[in-house]
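Heads up, one of the protein chains got dropped from this complex, but the rest are sitting where they should.
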């Protein structure tokens, strides 16, 4: 199944409009290219309508939001909704400041979102309208493990039902759910949290995957999450003793670049619940 | 000829003011250093006059323009014109939004440009005042090949005559032309389009090359284009099976860092038409 999904990204090469943060934007652009799609970054309110209309899908990331770009996110999101384009929201740091939580809530309310991708703390902040996020990382108390997995799956399904969006919660175990079905994904490596922006990169790539697979958004989002984790495994295996998080960053993107549909099909580790 | 041009960059170490996008800015800074020049990035309207005056050349890139930075581009460009500093314009995505096309047209009208560097779609958008740009990549219908090469050269020369700027159109074959003479450059590798910002990097490096060679702007621009393409070849040859576009990005900058004037002279593949 994931085989066809990646193949469609490579075949269709969707153009993805990204309104994203300036911290990880370069890696986001390179990973979108690596997976077979084409990125454009644009965030001025006077051009986002044009750019969204030109593109096939939209990725909104609030990582370094400001008053100017929040307005642009809303304009672009509404245009994408109007055009029936897939929209991914990455609520980076929701719960860490009122501005972030409020912005994420407003985007959730005013835009038809296809996927919301965040760590458990960010998604909980969104679900409750407040948060205990530790900066841009998940709070320790929130971490997903085998003991609380059933609860997190139930939470993800309920929030998906509520928002009518696919909920992708990434962590040690990743959950990708709509209201009825959840993929539990066990790809990835703990060292991925040592690289800034692996979450942002995944959100950008998810936009490419769901855009190229409009009839299977849940499977496409799950495939993106699995591909990112699998790339983290492949990249980890290339590391030598002197390599650290910066080389790892490069190798993760390289692994996406070299990942064939067959490799993903074989390397994906998930169960459906 | 290209030998002396690179040597001058290394000897004079020109200081280049960059008003550029936040996607590829880090790579632009590192490649400017790699070629032997020194970069400074500054885009607030209250300081660009000072910074332009302090520098030797200016690179304007509209990749993630906004209303604030467009004003700064105009102020800096006019100051550079007044000081007779070389100015390079990279009209990223001209044709993709009205804001981009209009901004590029305004910069073209109000600033004395030394070089305009873009892909064929962007340059056509500028020449016609409208466009069919596919995001930030060239439209397939526009691609330069052996069949349409004569036409593209004639177009480049005419647009150079019209704007009194050197026109650098990069693609599978690169054209660098003034009103009378065109360099057709056949360096480069197709994988370069898998790295975000190779065009932006080239524009920043072109600003360094033309600034260090004020009496030979056409040759300097051609040398920069050739050096970038040659770096793409050298970098490609270093890649191993597991490397992808992220490692390639690093190796391209590395290749510029290690490129001697002799290497460039020998590796450059061009004809003058």
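Assorted remarks:
The chains carry the letters A and B, assigned in the order they are written, with residues numbered from 1 in each.
What we mean here is this: contacts are C-beta pairs under 8 Å (C-beta built on N, C-alpha and C of every residue); 3 or more make two chains touch, one makes a residue touch a chain.
Source: prediction; values computed, not measured.
Checked against the full complex, the candidates B:44, B:82 or B:262 give a single residue touching the omitted chain, namely B:44. Interface note: of A:7, A:27, A:178 or A:219, the residue touching the hidden chain in the full complex is A:27. Counting the whole complex, the residues of chain A in touch with the unshown chain are 21-24, 26-27, 63-67, 93, 96-100, 134-137, 194-197, 241-247, 249-250. Contact between chain B and the unshown chain involves residues 15, 22, 25-27, 29-30, 33-34, 38-44, 46-47, 50-51, 54-55, 68, 234, 238, 249-258.
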